[in-house]
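Here it is, the structure in full.
Only one protein chain is missing from this complex, and each of the others stays in its spot.
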Amino acid sequence: MNPATHIPWIASYLWLIPLLPFAAAGVSALLPQRCRKTSAGLAIGVIVVSTLLSFCALAESILHGLEPHAGRTWSAMQTHEVWHSLIEFTWFNYGTTSLKLGFVLDPLTAAMATMVSLVSALIFIYSLGYMSRDKNFTRFFTFLSLFAGAMLGLVVTNNLLLFFICWELVGLASYLLIGFWYHRPSAAAAAKKAFIVTKIGDTGFFAGLLWLYHATGTLQFYTPDHTGALEQVTALAGLPGIMGLSLAGTIALLIFCGAVGKSGQWPLHVWLPDAMEGPTPVSALIHAATMVAAGVFLVARTYPLFQASPQVLTLVAWIGAFTAIMAATIAVAQNDIKRILAYSTVSQLGYMVMGLGVGGMAAAMFHLLMHGFFKALLFLGAGSVIHGCHNEQDIFKMGGVKKHMPITFWTYFVGTLALAGIFPLAGFWSKDEVLTAAFRWGGGLHKGPFVLGCLGVFLTAFYMWRQVCLVFLGEYRGGKARAGHKHVGQEEAETHHETAPGVPHESPAVMTVPLIILAVFSAFMGFSGLPEHANFIHHFLNPEHAPHVVNWFVIGTASALAFAGLGAGHLLYGVKPLAPDEPDPLKAKLGKLRDFLRDKWYCDELYEATVVRFVRIAAVVVDLGDRLLDGVTVGLGLLARGVSFFNFKFDEQAINCGFDGGCGSVRVIGRCFAALQDGRVQSYLRLVAVTAAILAFWFFLK
Amino acid sequence: MTTLAHFQLLASMLFAVGLFGAVTRRNAIVVLLSIEIMFNAANLSLVAFWRYGPHPEQLSGVVFAIFGITIAAAEAAVGLALVIVIYRYYKSIEVDKMRSLKG
Amino acid sequence: MYNFFDQLILTLGAWVVGLVVACGNGVSKFCCGQPLSEAAAHNVAAGTEIVLICVTIYGVFALCFGLATWLERKMLARIQNRYGPNRVGPFGLFQFVADGVKMLTKEDIVPARADKLVHFLAPAVVLAPALLMFAFLPFGRNMAPTNLDTAVIAFFAVGAGSEMALFMAGWGSRNKYSILGAMRAVAQMISYEIPLVLAAVPVVMVVGSLSTSQIVAAQGADGFLDMSRWFVWTPWGFAGFILFLVAATAESNRCPFDLPEGESELVAGFHVEYSGFKFALFFMAEYIGMMAMAGLGVTLFLGGWHGPKLLPSWMWFMGKGFLIVCWLIWLRGTLPRLRVDQLMAFAWKAMLPFALFNIFTTAVWFHLPKATLLQSAVAWLVTAALVAAAYWVVSRFVCRRAGALRVYHYAS
Partner (left out) sequence: MDVTFIILSLITVVGAIWAVTLRNLIHGVLSLVLFFFGVAGFFFYLNADFVGWVQILVYVGAVAILAIFAIMLTHNLTAKDEPGFFSLRWLTGMAIAAAVGAVLWFAIKNNAAMLQTAPAGVTSSVADIGRKMMTDWVVPFEVVSLLLTAAMIGAIVIAMEQISHRK
């Protein structure tokens, strides 16, 4: 590693990127409810400044890569070095040790910060339109700013503790925003669920953090003198951990627990679809584009730990692959537009985790960045549709929206193709990278993730095209069946002034312009990661690994499967548009399997039957134990009574009256002791004082 | 010349006076104030130890006295607020009347 | 020449000390046949110095008190379009002497059911902190009575003692109006003490010392530019100064914060039952406390005795102090009295957050680079923007809450 010879100016001002949104959150938390424009303006202005700073950081880190090789092209850039620029400061000293925090500027940070802040900025602007009718508008922007600040803080930090703090703050913001309409029981429950389920993972993360601190004595990722936690991996890899893993592997496993919780990987994925109870911009920002990616980012950040332990990497790969395929199958059978996208998110996150597991860190991060753009686009598009269709979320009650909302349709179309992985949109390149990495992972059983991934590609294309057909093509099926119908997860009426049924309408410009910008990014950003020699993003993010050559087999398979998925979807839903009350054609094709998928593989039920029931059983067992103890007590009591009965007889006959006096004195003593506990504080104080005095005297005299 | 023992004896005497008030008086406010006297006695003792101790540059006694004052202030605020609430509830602040915890 | 006037008082003091020591030597020779030993001479000199300082401060400020009462009556009269006192002396300047004589010769009335001891002690106790506060202020170059490491906090601690005195006055009188006025006064002074102290914190932060001498020294500059580094010219200093003035007005129970003595509701508040000389002591304590507050304001924000070298340093100090006193009198002449809830809301909802934010702003100022003129300008503008933003946010709150009309429920 080359030590940073100079600190670029943007590195010393990196702290501004998270701090500005935090400050905005603080200020708008103090603003009264009616200062809507102020708080929104503040939040948006600040996030735009953060975005500009992030772009500066990106430019700086790109230019830094170019500098020593001036005049050369990217393909010739073979530094094999990861570049860091570090800023350290001491939070406080205690005794002889001090707690150091810091920020790091490296390609990973720059790329992630740019994506997060840009997507956040666009979503903030979009929220202006989407939330315009909500009476808690100010609070909403406060929470959004808090979230953005925490997320950006998590990205730029160079310290696992600060990372964890921001991580929890992100979780808090997510909790607040999912439960934004807290008066709705389902929203409150979803918020609670999200908080608790992710906390399960966070417990592991925290344990890993403590263990890492114990083992290395620092929580800085990198330090100028190369004693950072991530720079001591070789030492850690040599120490024994638990379950036959090395210490590095153990810590990596624990940290991965946090990532599983936050990034919605199996088995902790259950909170993410429920989190769609929040307002749609929140779903787009937090539960699609940025926060859920934090888990992937965490693994990418601590990747040296993972690299030191192949067993953990294998586990990561398999969990990712399994999540990818499971979520994709569930998405096929959902009806709620946001739920489909939610499962799609889980599935795509599975791809990223799989990419990390098979050693393609750059590929996974590339997919993360691209996914951030097109998934935000899709969610915002869905929000626009919901907004236009008067808070309808059931795709079987939509249809033909293309006519009424052309901009939304075309941007959504771009997003769909990008997600499905159609050449030459963003998803094509990034998914191809991940699959290539999976393909090259190994032979035999190690081909498993690749096969599952390919299957996932087919399903992704299928469910996305199903959605497009049902929502945008055909005739509008909403409107008449509305009266008396209870809508699943209906968005809050407060957001919308007109509740009367009618034809959908296009959303205002403040919502469509972000869509267009995101569509442009989704369409063209993929070219930053062209395979073959000019794989810029790969060099940029992970120059330590040699770039791989293009693999035509993978590209061909994936593309063919994607097109097959689109075709299958079109055959089922596109050729003959559905009538208003016609059931899902998939029901006939899949039968019972569809119900299985619709009910999410019965995961919630499984957890209900296992974890929750275990807790109940444990409660019963403890209760039984309690009763047992009670029984013993009662038994002893009976025994004592028996003995005392005998005693009584003995007493009566043998000792009789002489003993009664003794009994009486015992009673008196008992009364005296009972009198001690008279409920008066001062008596207790007297007792304490006298006892202390007596004990002290005894101590001195001894 | 004043020795450390003088200060410690004085502090223990003040402590005893405070303890007397705390165990004797019935009025809750006076009890709280007696506790403040005990706090002050402790602070005086700490500062005297600092002044006569072997490591005055560590300032431990002074810092502890400041912490003690802070904690005493917090105690007084909460305690007196409680007294007011108790008065509203029992219509009296005699500590003897508050005995619902009797065993 | 300048130095002569600047150090005139010190020179006079040294002369008196010398005189006393010489007299002591003379007396000693006369009695014991030998001059004073060195230690004894030193003790005599130190004692004389202390007595001299006390006498000077009390004399000067008692005179200032007299002048301030005259000034107040004259200014209020001018504001109300009348003449004010104009019979005793030129422009009625000796009115306060006449008043003093009147006060001293009046009957001293003690209510029958009064708590006699407390009633008797209160006027003395109320004056003591007001006078003691002057011990911590540097009045001019080399003219600090004490040079404490902890002067600022000592000033506030001594000021806290006057609350107890006001309560003693109100309680000891055994009068409903007195006790109501005293409770109001105590509540008000406690509430405004917090913004008062917080307004002083930025200065302490920037100087890095609680010593008033060092605070004044930090605001000094050379020659005729001796006013360029007063803290009041910085944005946070300006905001702090305004906060300090408002809080000081409330601390000294001056209009528009004079609810404890509101004539229309409480007759005269805590000193209803005092007459004659005791009343004069209360009166004196109020004015002297006000002047002490003005002195601290001058010390913290207006550069203390620093000023262009046209006037002696002590004149600068007194002049600036009297300027603040005039400002307070002007306020009294023009503003109506606040309501109790407005008063409290203003302290807790407007001044406290603003003062806290001002501390933050000062921290920003402290860390911004100020090496070159351009950097200083940038720092100035940034902090000014922060102060303005804080003012804007806080004022929106206050306008909505504290300014609202109160609904009275007579029947309920």
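Some notes on this structure:
To keep things simple, chains are lettered A, B and C as they appear, and every chain counts its residues starting from 1.
By our rule, contacts are C-beta pairs under 8 Å (C-beta built on N, C-alpha and C of every residue); 3 or more make two chains touch, one makes a residue touch a chain.
These figures come from a predicted structure and were not determined experimentally.
For the chain that does not appear, the touching partners among the shown chains are A, B, C. Interface note for the absent chain: among C:V60, C:M164, C:A221 or C:L331, the touching residue is C:M164.
The omitted chain makes contact with just one of the residues C:V21, C:A114, C:L131 or C:A154: C:A154.
Contact between chain C and the absent chain runs through residues 115, 118, 148-150, 153-154, 156-158, 160-161, 163-164, 167-168, 171, 183, 186-187, 190, 193, 208-210.
Within the entire complex, the positions of chain A that touch the omitted partner chain are 92-95, 686, 689-690, 692-693, 696-697, 700. The chain not displayed touches chain B at residues 1-10, 12-21, 23-27, 29-30, 32-34, 36-37, 40, 43-44, 47-48, 50-52, 56-59, 61-63, 65-67, 69-78, 80-85, 87-88, 93.
The criterion applied here is as follows: only the chains that are shown with their structure count from here on.
Centroid distances from chain B, each centroid being the mean of CA atoms, peak for A. Between chain A and chain C, the centres computed from C-alpha atoms are 58 Å apart.
Not a single residue in chain B touches at least two other chains.
Note for the complex: chain A touches chain B at residues 674, 677-682, 685-686, 689.
Of all residues in chain B, only 19, 22-24, 31, 95-96, 98-103 touch chain A in the complex they form. Touching chain A in their complex are the following residues of chain C: 353, 389, 393, 396-397, 400.
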